[in-house]
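Missing here is one protein chain; the remaining ones are kept as they sit in the complex.
For chain A:
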Amino acid sequence: MIEITESYVDSLAPNSSAIKNAQGLVKKRSFVQLNRSEDDALLFGECSGSGKSNYQCSADFIHPEKPVLRCSCPSRQLPCKHALGLLYAYIGGETFVTASVPEDIVAKREKAEKREEKKSQQAAEGAETKPKKVNKTALKKKIQAQLEGLELLEKLTLSLIRGGLATIDKKVLKTIQDHVKQMGNYYLTGAQTELRRLALLLSNADDREAIYTYAVEQLTLIHAFIKKGRAHLTAKLADPDLTLDHESTIEEWLGHAWQLAELKDCGLMAEQVELIQIAFLSYDDQARQEYVDQGYWLEQATGEIHRTVQYRPYRAAKHMREDDSFFDVALVKSLYRYPGDMNRRVRWEEMTSRPLEQHDLEPISAMAHRSYADVVKQVKNQLKNPLGDKNPVMLLHVAEVRQTEQGQFAITDAAGQHLALDDVFTFGHATVPLLPHVPAASLTDTTMLVMFEHGLDSGRLVAQPLTIIKGADMIRLLY
């Protein structure tokens, strides 16, 4: 028996219009035929579309953690609305007639199996015989180039500072844009992004005065990056093995894309982990030229909060699956962590899910931090690092939510320490105004997920409420 929920099918869909269209197919009764295999591992059917003959779609659950959705339609979306519609029809309780597995699927299954076999065989052999060989000369060359790039970047930023931000005009902006392009040639994607962010800030001609603070901050960030990057690269160059640094985020800053195997080698893989998503957010990062889908997940066993990050480059965004809020419990076979401090980035390849139940949520309250003094210390420690994540997220126990006459909100811990709540600037989503609509019971002796941000202008450390969890009830103020 295939056990799937609607939210699971939603999560398979590449975007919300695919969900809508798929459900539309079920509503319009476009499915001419609905079948299931005898062992209940395969759903298949025929759906009428705009083509002359019906589309043959199927959902293969022979590996339940990795269902394969196939369809004969020419859509580039994967999975397409027909295959999704088949699953919605299944959830909706439509009758699926038992039938034998179609030949082409048998053939495809066999092929896939062979592929798997080959892979595991190769893996077994490969692991024994030869570890992945790195072309050290090439790598050295790359590091040299990166060092040169840093040099160039430093020259540019220093000249900007010498002249002063106020003197930056269109011509200078053009030079910065040129440098943005050049950073790519030096394998410095991180530098490219940050320099582009600076250019974006400075090209905002409407309100220069307001952006100066951010531009200064961005310049110091680039400075820190150059310093750390140079030290790291020089050290690496001196190291005969040229090993990756798996402690800090510097490799990612320098543009290294971690491979899961590398993370595994660095001992950053955990097995059989259960995760609950407690907040989600998606934003358009113009400096990266990517959409970023970010999920915050609570690891049930340890109480740690991890972060999944999916980057969808503008150019490929149409064909990529847009990540979504996830309401079930994710059962992850192998969880890979990235180097970092708080809210480490995590990734996984395969997962199954089960519905979220009361007993999953109730222990969360015990995992929340109870002393704000300690929390603030931790957060400040993280913020101190110029290359660290500027928006750490933490789970706090809240004795009470209160407000001032002016409408400012604050949370209080058991010791009576207050922490002011406000919306963070970076992502531009407002959640604080929703607090009065939250049931009063959920505002006392409750658990709150907050995102921190330090305002350099105001000198304030603010926390934005993302989610409130009380007992078995989770109120997502963001997404």
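Some notes on this structure:
Here, a contact is a pair of C-beta atoms (placed from the backbone, for glycine too) under 8 Å apart; a residue touches a chain by one contact, two chains touch by 3 or more; residues count from 1.
Quick note on the criterion: contacts and distances are computed from a predicted model.
Its record in UniProt calls the unshown chain "HEAT repeat domain-containing protein", which is the match among "1,2-phenylacetyl-CoA epoxidase subunit A", "HEAT repeat domain-containing protein", "Spermidine/putrescine transport system permease protein PotC" or "YprB ribonuclease H-like domain-containing protein". When the omitted chain is restored, the residue from A:T5, A:Q33, A:S48 or A:Q289 that touches it is A:S48. If you put the hidden chain back, the residue from A:Q144, A:T243 or A:Q408 that touches it is A:Q408.
Per the touch definition above, the residue from A:Q77, A:T157, A:N391 or A:T447 contacting the chain not shown is A:T157.
Considering the whole complex, the residue from A:S16, A:Q144 or A:Q259 that touches the absent chain is A:S16. By the touch rule set out above, chain A reaches the unshown chain at residues 7, 10, 15-17, 19, 30, 48, 50, 157-159, 161-167, 212-213, 215-217, 219-220, 223-224, 280-282, 322-327, 372, 376, 380-381, 383-386, 401-406, 408-410, 412, 418-420, 433-440, 443, 454-456, 459-463, 475-477, 479.
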